[in-house]
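After the structure tokens below, expect a handful of questions from me.
Only one protein chain is missing from this complex, and each of the others stays in its spot.
Here the chain labels run A, B and C in written order, and each chain numbers its own residues starting at 1.
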Amino acid sequence: MGTEIREIQAALRRFADERDWGQFHTPKNLAISLSIEAAELLEHFQWLPDEQSRHLDDGQRERVAHELADVLLYLLLLADKLGIDPLEAARQKLAINATKYPADKARGSSRKYTEL
Amino acid sequence: MGTEIREIQAALRRFADERDWGQFHTPKNLAISLSIEAAELLEHFQWLPDEQSRHLDDGQRERVAHELADVLLYLLLLADKLGIDPLEAARQKLAINATKYPADKARGSSRKYTEL
Amino acid sequence: MGTEIREIQAALRRFADERDWGQFHTPKNLAISLSIEAAELLEHFQWLPDEQSRHLDDGQRERVAHELADVLLYLLLLADKLGIDPLEAARQKLAINATKYPADKARGSSRKYTEL
Partner (left out) sequence: MGTEIREIQAALRRFADERDWGQFHTPKNLAISLSIEAAELLEHFQWLPDEQSRHLDDGQRERVAHELADVLLYLLLLADKLGIDPLEAARQKLAINATKYPADKARGSSRKYTEL
């Protein structure tokens, strides 16, 4: 796992300890929080036409960056609690996806792998 | 941004290019996907009592790791599309949170910063 | 509240009682389930271009109807547990929204009421 990620996780742990928040931070609650933050991120795109979402102005991009950060912070906190290495898990999942979605079958299609 | 993260983002870009998926990957659609994957992660905790969620068995932990990876992969893809450095954004947001939730006021409380 | 809704809620109560599921059906867990079902509903629109989502074929419409039903069932179960009349709450909220979004200010705009 990257040093930077380990440093953010250490900072998150200190942050929670200083506020005595460990009691609230069960994996279940953190998964709830992650899901709520993902919805807040989505809210910024709610009424944007698809193509327009490719061209955010600076203000929008900064607000989106903050929400994306909230999702990532909860994800790193949850991974830390569960002893999951998030980058290693991402690499493994990407390898799994490559076998689920062979390039020649999946090209240009948005179908689920079960329907390819 | 960490080298490892940049490598995963490069792999995601290749993955999407080989499948001609760029057309589907508008930021709006990626934010939708991220939100759906967050709900799939939450599903593993849906009926677990809070305390029990601290003690997953190996099978549960592996399934959770895969879902967490899906969330992270969409997050990295979205960040890449929008030119957001996810780790830098996380560090900035953590600093903002520290001022929103001063340790002495927030200790032992799960209130929102607007109600501290 | 409509008779039909009360009948569905009574059926849901019997359904849960026969399976001894009351122990799992805390309002918190039901709110989680509702959120997960909403994401499953959204999944059907995930990769559809906006305009295309106005023209579902019969198969898509039936799958969407099933997911929409799941959301509604959890909503009615949660309302029942909390003693909330869902139709009365909907009428009240619609009246509140009418004052938040005056027709002349909100016309043709997708802005949040705080930014009108």
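Everything below uses one rule, namely that a contact is a pair of C-beta atoms (placed from the backbone, for glycine too) under 8 Å apart; a residue touches a chain by one contact, two chains touch by 3 or more.
Just so we're clear, the structure is a prediction, and the values are computed from it rather than from any experiment.
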So which bits of subunit A touch the chain we can't see?
-> 24, 29, 32-33, 35-36, 38-40, 42-43, 45-47
Those residues of subunit B which, in the complete complex, touch the missing chain = 32, 35, 46-47, 49-50, 110
State which residues belonging to subunit C touch the missing partner chain.
-> 1-5, 8, 11-12, 15, 18-21, 23-24, 26-29, 31-32, 34-35, 38-39, 41-42, 44-45, 48, 50-51, 53-54, 56, 61, 64-66, 68-73, 75-76, 78-79, 81-84, 86-87, 89-94, 96-98, 101, 103, 106-110
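Here is the rule we go by: only the chains that are shown with their structure count from here on.
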Inter-chain centre distance, subunit B versus subunit C - centres from mean C-alpha coordinates, in Å = 25
Could you say which residues in subunit A touch two or more other chains, in rising order?
-> 32, 35, 50, 110
